[in-house]
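This is the structure I have questions about; it appears just below.
Note that one protein chain of the assembly has been removed; the remaining protein chains are unaltered in position.
Every chain is named by a letter (A and B) in the order it is written, and numbering of its residues begins at 1.
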Amino acid sequence: MDTLTLILLDGIAFASWLFLVSAGLTFAYGVLRILNIAHGSLYAVGAYTGATLAGLVLHSGANPLLAYPVLLGAALLVGLALGPLLERGFLRRVYDQDEVITLLLTFAIFLILEDGMKLVWGVSPIIVAEPYALLGQLALGGVTYPLYSFLLTGVAILAGLALWVVIDRTRFGKLITSVIHDREISAALGVNVPRICTVAFTGAAMLAALGGAFTAPMVSVTPGISADVIVLAFAVTVIGGLGNVGGGAIGALLVGLLRATAIQFLPALDLFVVYALMTVILLVRPEGLFGGVEVRRI
Amino acid sequence: MRGAPVSRALAGAAPWLAALLALAILPRLLPDWLGFLLTVAFAKAMVVLGVAVLLRSNLVSFGHGLYFAAGAYTVGFAGKWLHLRDAVLLILGAVVVSGALAAVLGLFLARYRGIFFGMLTLAFSMILYSLLLRLYSLTGGTDGMVTAPPTILGFAPGAAAGRAHYYLTLGCLALALALTRRWLSSPLGYLASAIRDNEIRVEYMGASVRQGIYRTYLLSGVLGGLGGCLVAFSVGHIAPEFSYWTQSGDFVFVTVLGGYASVFAPVMGSVVFELVRNYAYALSPYTWQMSLGGILLLIVLFLPRGLWSLLAPRAPVSNPWTSSSKR
Partner (left out) sequence: MDVVLEAVGLAKTFGAVKAADDLSVRISRGQVVGIVGPNGSGKTTFLNLVTGYLSPARGQIHYLGKEITGLHPRQVTRLGVARSFQVPQLYTSLTVLENMLVALAIRAGRQGDGWRALRTRARLAEARPLLEKFGFGDESGQVVRTLPEGGRKLLDEPTSGVSAADKFRVMDTLIGVIRESGVTSVFVEHDMDVVQRYAERVLVFSEGRIIADDPPGALFADPVVRRHILGEE
């Protein structure tokens, strides 16, 4: 009973985190058709910024509860600052080129941001654990569990809902959907595709930073977290289906539960199961469990 | 005239023989650390060569660290479990292991193109990484493994190990270059370009694209393993990071940097990369990655001719990039 609870809790917690870090990646792919390696860097910048700003708030003697909206604010700030810059400055130039070129471009941006972070924040780990510790633990079915994990799940659900509402229920969302389906025809119909792309990418950047910002209180923020995150995000995205946000959510859930199970029984395979699942999906159903936007054209 | 082709071949090879000779006597003229750097650059150049031959068919391997690690850890495990120290045996072992790996994985990969090919190679390499990282008792985990310098023809090089490794690596590189050059001028080598230009046409001519890609992948895997093995010799320490995606990314970067106009391009690219990285790091440890990133950015954005001729432009009909990638 305890084990099952633990697996469920761990799995959902990890799934929430995975969804937060991968939703932006798959969304950006859907709209821009670019697999953004620098997505992990945006996550990291979000983590650093979130930690720094939350740290400032906490040390200023203000109400510690303010740290949470500050984390959110940090994420939005990072997204707004870097999103349009990267999209307009760099990504836009390679839209209709081979995927390899866009991958190389985003890899270059990743390298640049890696050092950028080191220059700004140094290499020592930044630890701002108060927002995590503040919420305390919860006793659940014989297991004590940090409440912060539930907060993370809440943030993930809210982010997912927000994304869904925007895409499904707003006029702007309809425009985004049309660009996702066919950029050329959308442009021909008068849709301002460049603006949609900028906005969509900024949204994706905000999501990435959001993942980072809310992860910061749980870990020590160091250089190198971006590299680990991006491959995990890739894995989840591939499993759910490139460009399919809903699929990504289910994919995140699957990976989360799988990993939690592995940790319980075969901890040495916790990473292995993730990439093994990614491989299996690529071999058996490359378009992902729920199909992405990659349409066969032959 | 029997003499004519021979003299023509010599004339073509002359500049390269000269370069080879120069490289061979370099260790006597250069400081040890530079000789070491070149040794590693030469070894990694072989992995880059492996990535480059795939790139001719428009296939980017984002997981060549797999073979790099496979070669290196073959040396590690052979030393640890089988107490093998002989260089030739270890090299053969690395070639066999990476060849076998490529033979199996190639069966799957030959059906993929574009981003899915890249993703699958990435996935394979991350699987190996996750195993190397976590199976601590077997692999030493993040600590990695120490690999003792090999014995060459029965002799333990001792103090002259650095120079011995330099020549050993250079010799293997020369062999790899010769083999690859031969491959490039063979029907299979041309077919690789043909596949990039027009897959459907290749099939209609009666050749199997899948088989062509499979064989190319075999070559690229073996080259990767060879490189990993030689790095294990000269560096003396191997780690799971050999199979990490950033290592694979570096290999792709160097391939793009040097191009694949000729087999020597990866060598030049690799040497430049190692030199720049070394000096840039010494100058400022927090900006060398940025410099590399900046260079890559400039190449991608502003060197259209250079990059375009490397990664074929979008053809109107049968470009593998515009169609879904699984066949």
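Things worth noting here:
The rule is short, and it goes like this: contacts are C-beta pairs under 8 Å (C-beta built on N, C-alpha and C of every residue); 3 or more make two chains touch, one makes a residue touch a chain.
Everything quoted here is computed from the prediction, not taken from an experiment.
Hidden chain, full complex: it touches shown chains B.
Residue B:Ser186 is the one among B:Thr142, B:Ser186 or B:Ser284 that touches the chain missing from this view.
Looking at B:Ala207, B:Val235, B:Ala280 or B:Leu301, the residue that reaches the missing chain in the full complex is B:Ala207. By the touch rule set out above, subunit B reaches the unshown chain at residues 182-183, 185-191, 193-194, 196-198, 200-208, 211-212, 215, 219, 312, 315-318.
As a working rule, only the chains that are shown with their structure count from here on.
Subunit B has its Cα centroid 32 Å from the Cα centroid of subunit A. Contact residues of subunit B toward subunit A in the complex are 58, 60, 62, 108, 112, 114-116, 118-120, 122-124, 126-127, 129-131, 133-136, 244-246, 249, 252-253, 256, 286-290, 292-294, 296-297, 299-301, 307, 311, 314, 321-326.
Chain contact summary for the complex, subunit A toward subunit B: residues 35, 37, 90, 93-94, 96-101, 103-105, 107-112, 114-116, 118-119, 123, 227, 230-231, 234-235, 238, 242, 267-272, 274-276, 278-279, 282-283, 286-287, 294-298.
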